[in-house]
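A quick write-up on the structure given underneath.
The other protein chains are all here in position, but one chain of the complex has been omitted.
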Amino acid sequence: MSEAPRGATIQSEEGPRALVPLLARALEKGTSDAVLLPLRTPGQDSYAFVLVKDPRLLRQADPLPPVQTVTGGRALSSLTRHGGGGVRILAVMRPCEARGAIELSKLGQVDLKDVTLITMDCPGTVPLQRFARGDLRPSAVGFADQDIRPICQVCDLSCAAVGDLHLGWGEGLAPILIPMDERGAEALLAMGLRAEGDTSEWRTTVSSRSQERRERREERLGQLRVASSGLDNLMVRLDSCINCHNCMRACPICYCRVCAFDIRRQERSANEVLDLAKARGSMRLPMDTLMFHLGRMNHMSLNCVSCGACEDACPAGVPIAQLFAMVSDRTQSAFKYRAGMDRQQRSPLITFLEKELEGEDGQRC
Amino acid sequence: MNARVGVYVCECGNNISDQVDIAALVPMLEGAPGVVKVMSHRLLCSKEGQEFLAEEVRKEGLTHLVVAACSPRQHLPTFMEVCKRGGLNPYLMQMANIREQCAWVTSDRHEATEKAARMIRAAIARVVRQAPLPEREVEANPDVIIIGGGLSGTVTASMLAGPERRVHVVDRNPALAVALTSLKGVETHGGCEVEAVRGFFGNFEVELASKGSRQEVRVGAMVVCTGSRAMTLQEMGYPGSEAPHVVVLPQDPESLRPYLDALPSGQPKVMFVHCAGRERVGYCSGVCCLRSFKAMRWMAETAPNAQLSCLHQDICVPGRDGEREYQGILGIGARMTWGRLTALAQQGPQVTVSFRREDGSIGQDAADLVILVPATVPNHGARALIDIIGVEAGPAGFVEEAHPMLEPVSTSVKGIYVAGSASGPRDGRATSLLSLAAAAQIAAELRPGKTLRLEAQTSQVCEALCTGCRNCMTVCTYGAIEYDLVAQTCRVNETICRGCGNCVAACPSEAISVKGATYQQILQEIKEAVR
Amino acid sequence: MSGNEEPRVLGFLCNWCAYAGADLAGVSRLQLPANFCVIRTMCSARTEPLFLFKALLGGMDGVLVAGCHPGDCHYQRGNYFTRRRLVMVQEILKALNMEHERVRLHWISASECSLYQKVLTEFIEDLKGMERNVARDEVFL
Amino acid sequence: MGEMFQPRIVGFLCNWCSYAGADLAGANRLNVPSSITPIKVMCSSRLDPTLVLTALLRGADGVLVAGCHPGDCHYGEGNYYARRRLYLLKEVLAALGLEEDRLSLEWISASEGKRFADVASDFDRRIRELGPNPIRKRGQT
Partner (left out) sequence: MARGADIGTEMPKALREAVQRLMETGGFEGTFTLARTPGGGVDYFLSTKEEGAPELLPLHPVMPNHAGRLLREMTLGGAMRGKVLVITRPCELRGFVEIVKRLQGCLDNLVFLSVVCGGVFPLSMVSAGWDGKRTEEYWAYPDGRPVQGLRPACQGCTEFIPYTADLVVAPSANGHWALTAGSEEGGRLIERAFPSAPAAEMDPKALEAMAVARKAGREEVLSHEADVKGLSDLVKVFGRCIGCHACSKACPICYCTLCTFESSRMEDRMEQSKGQLEVKGGIRAPAGTVLFHIGRMGHMAVSCVACGCCQDVCPVGIPVSLLFKKVGEAVQARFEYVPGRDVKEALPINTFQPMEFKEVGE
């Protein structure tokens, strides 16, 4: 859509929760078969993505929970990895999760054919471990929350309207549903709404929010770069890493069945380790911490959406999402790619131009 | 079974031993894991050396062999044969190139010896991780399909057809030349188009469609002889080219006769404009100057009172006869002007020709008849055909050769060849030459009754690890990887795979590996290199 | 079970004894419950514990594993391993208070068609006395 | 450093161009630093970044990857992919301040024996200036 999009304003005080009755209406209308969104779990202490067909289940729904458990991309992948099977799904998730889903669709792990992605302005989430321990149980997260994860605090795409339908909201802003394409418009219609409202207020808000975040991102990641540049500093940054590889498992992009670096954990024989230990005095075990993190950066930094799931899953408190953000900001801009933003653009490593990557800063390659 | 590796160091006369201290080298290698024998020899590639090596393999019961000698690019086949004679699978042999890449390039004897040791240890570590590979062969269909029944198609067909090889010739044109239809062993399919191609070298299935009917032809190879054509006036797009006295130079100058008859009496001006459409296509077609000169000569004979002129850019008349033709044209008094055609305009009975001179200024001339000498472009339908058969095309839409010098009639797809001007503008002579070359290459590679040797070191997919992301498929040049819709994993067609390993690097899951260059094998080499 | 709903039961029958016994029950025209689904395995030892968990969590009200009597295994000793595995499965279910009665192991030879009928009927009767398997309606599995 | 620094450089050479080029350097008796140990790969595209990374993290002081010139790849377009992959690796290393200069990608054809020798010598000199790979001394990787 070239001209400014229009949206449907919803009269509600509830922010993203206002979506729930609309989704129920869309389900009842029958234009969609199911809704994928986070539900409160039976223990009432967490959230999980559920594919909902029965609208009664939506009573437990929270479209924008204060914590990120499984990312939406992974949830969608688990359902559609082997094809969507013609089930028309309205999938509600945060922009970073939706970007993850889009990246996964490029990697053949998500089938978006019959999926309508619904995204919304995201104020960020609180750290999963603190939430799980019960230290932090906010009922809702606001845009000014100081407890949100460090990676959310520097997210400049928290309001990226990458879905087919996007919900804009925030302090002093009435919720507004904005169709971003044909599919979104259809979904809006199924909810019984019309995109007649002006979106300029939302756009202004988002643009200033993003600008602020971009500046903070530059600043904080810049500080991190200074603090972790070079082998010595980097090793200090990774010191508490226990090589559990859980960052990789929580990552929505890491889609391999067995991580290459898990296979390689058994690569060194006892004698090899002994020889190395003798040569260097001692060897920390398990080995190849750096290999794992650098290798993973090579495998997926181009597709990293900075969702922070890795950092949430790290039992050792490594600021891994921030390190990845720092690296992937650079690698993605080197290939003029921003993960999950453009569904048409091909992933950089499976395509090429005959003339490229030359000049500018000399002969890098 | 435990590995028994034999390491044989060739002195290569003095070529290696001059620079590498063989006496010091041999003990450095003893005791490497799996190594049961290390020995040096004066010249392993000699007849005596080969026999010695084959005997050693047998006598020592070697399971793996390392030959430290010259470049595998020189003697790999030699020593693979030796393995076979010794009863060892030839892929269980690894060569360490200590001549070209060590002895000959290292001046310090000590350093050369150390480096040789590293290289040989790497070869040992690599070879013990090598599995025996079968020499794979596939039954091949000797029949050939030729797409296009023009000059190149006819030449190729006449060379290939025989009692043991059936040749199919397909052409969009329903009426094919008698030269073709009367050929023995040739089956013509006039008025047909290729709809789909399945399979691979030796076993293609080609689907042909004509109006209302379909048929399938099974062949071992395909030759693209779609030829080329002249660019049309519309395609050239010069302003005013619709003027009645502007004409494109036809294949046969005789076709110009009606225009000559219509020329005013007296001394009518006839202008040949070279390089028509050259800017549009972006290349010099290379064959048109000569064609134009021949037409001018014909015209000088047919209409002797006509004043001939020629607007040209560069004169391109390579070869034995070109210069003679050019001088001939100058001899008959044709006026040569340098200029780049910009526009044409019919003004009264004459056509005004505007052109840009070398210095950028605009010149004008007028003629009673303007003959545009057109650029050569791929034939109609070539683009669609290229997409159907899956070969690479260049920017101009011609079929791209596998290699312009080494493989001028091969394409990016093994078993699909290109002849004549389907791969670029050609004159008749080059067309025939390339057609003969294609026929010869097919005759050599696809001999009736012979099976085809396939690349042994191909890629393979581990289904349990494959996630179906199809990165490997995307980067494969040869279309050797298929996606199995039921299993939802990728699979390598080992008949097509050529073993470059690009897919391996594209797969993050290590679900795909290439035999003979597995991760472990390269890793072992790395370890030895950094030791 | 609430109402008159029939319990759904899955059976893993070994080819040589239990399955043959089931066939014989058919030949003998013995009447059997309809809501019983059979999976034939070559040996009862093929029945992975995982299959049992999967069936239970998939909403099956009961799972029956039946093989040759101890000592009669067509593959000599497969059913001894089956027995240990079933012991393990039942211990796991017991420890989690998960209605281990839903999983049963029986030895049924090729000639014991009436035992087959009896085992099956009793199993289903017992299941009727239990609640419907909650896994059938559980969204968060 | 107590003793003279003898770099260890891994040279990944593509079979069709650069390996042949290195052979030619030999045939012409040019001088190539012995620090470079060649490893033949069929195509530069066989090298995934992690393999190159493995070499660096296992202690190689430098890694030289050489393949056919763009457009000349024996397999059509492998080297274009190789270029992107290594570019990515360099970017990752650079982002973390990890001496990306220890890695170099060069195009060397089969006829460029002289160029191979020059590139190798030049790279060897640059690595000597950089000094030993610090990872070699570390008790943790």
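Residue numbering begins at 1 within each chain, and the chains themselves are lettered A, B, C and D in the order written.
Operating definition for what follows: a residue touches a chain if its C-beta (ideal position, glycine included) is under 8 Å from a C-beta of that chain, and two chains touch if they have at least 3 such contacts.
Note that the structure is a prediction, hence the values are computed from the model and not measured.
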Among the chains presented, those that the missing one touches: A, B, C, D
Residue among A:Ser12, A:Ser78 or A:Thr351 touching the omitted chain: A:Ser78
Residue touching the undisplayed chain, where the options are A:Leu51, A:Cys96 or A:Ala321: A:Leu51
Missing-chain contacts mapped onto chain D: 139-140
Sites on chain A contacted by the missing partner chain, in the whole complex: 34, 36, 39, 41-43, 45-46, 48-54, 56-57, 69-70, 74-76, 78-87, 128-129, 132-133, 235-236, 239-240, 242-246, 249-250, 257-258, 262-263, 265-266, 268-271, 273-274, 277-278, 280-286, 312-317
In chain B, positions touching the absent partner: 464-465, 488-489
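Note that only the chains that are shown with their structure count from here on.
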Contact-richer chain pair (by C-beta pairs counted) among A-B and A-C: A-B
Centre-of-Cα separation between chain C and chain A, whole angstrom: 45
Inter-chain centre distance, chain A versus chain D - centres from mean C-alpha coordinates, in Å: 36
CA centroid of chain B to CA centroid of chain C, Å: 65
Sequence positions of chain B contacting 2 or more other chains: 475, 506, 523
Residues within chain A bordering two or more other chains: 260, 299, 349
List of chain A residues in touch with chain C within their complex: 39, 41-42, 48, 50, 57
Chain D residues within the chain A interface of the complex: 48-50, 53-54, 57, 70-71, 77, 80-81, 83-98, 105, 134-141
Touch list for chain A against partner chain D, complex: 225, 228-231, 233-235, 260, 277, 280-284, 287-291, 294-295, 297-299, 301-302, 326-327, 330-331, 334-335, 348-349, 352-357, 364-365
